[in-house]
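Apart from one protein chain that is not included, each protein chain of the complex appears where it belongs.
Our next item is chain A:
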Amino acid sequence: MPTYELTMLLRVMPKTDIVSTLKRTANTIFSTGGIIRKIDSLGFKKMPFKTSAHSLVHREANYFIIYFDAPPSRIFDLDEAFGRDVDVVRRRIYKQDSEPPEACTLADEIKPPPYRSEVQKMLEMAKKAKKPQFSYNTGLDYYPFQK
């Protein structure tokens, strides 16, 4: 089962209700045969903009991230179930990055452009793509007459 990240904004409510909502969410995940890896609370924060959800206007929310594993075929059902929950203002499920982080190339990136390897590669490509041009064989790098 791949790991997913559920970012969830819960509406303003007492702690007991938050706990019960989180538990409800967790049980929904467990019902699909999934497990939870971690629960992160990002605290109670102002939302970037006011949001209407389930016939109520929200300006603040409790932010949570739940890292969970679940069968990919049930993700749609999970998302739908969370969408039906009246205590959830916003939610979105992302697939966690399983790729290992790339090696740091900052030292190469902060060089001036002509010294960067990728720029040199591009120059090489441009040189290769250049079409052969007619040569006047005058020994000059410009055309001496009016064209």
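To be clear about the criterion, a contact is a pair of C-beta atoms (placed from the backbone, for glycine too) under 8 Å apart; a residue touches a chain by one contact, two chains touch by 3 or more; residues count from 1.
The rule is simple: contacts and distances are computed from a predicted model.
Participant: Can you work out the missing subunit's protein name as recorded in UniProt? Choose among "Small ribosomal subunit protein mS26", "DNA-directed RNA polymerase subunit", "Dynein light chain" or "General vesicular transport factor p115".
Facilitator: "Small ribosomal subunit protein mS26"
Participant: Among A:Asn27, A:Ser73 or A:Ser135, choose the residue that contacts the chain missing from this document, as touch is defined above.
Facilitator: Missing-chain contact among the listed residues: A:Asn27.
Participant: Extract the touching residues of chain A with respect to the undisplayed chain.
Facilitator: Its contact residues with the unshown chain are 12-15, 18-19, 22-23, 26-27, 30, 35-45, 54-56, 62-64, 86.
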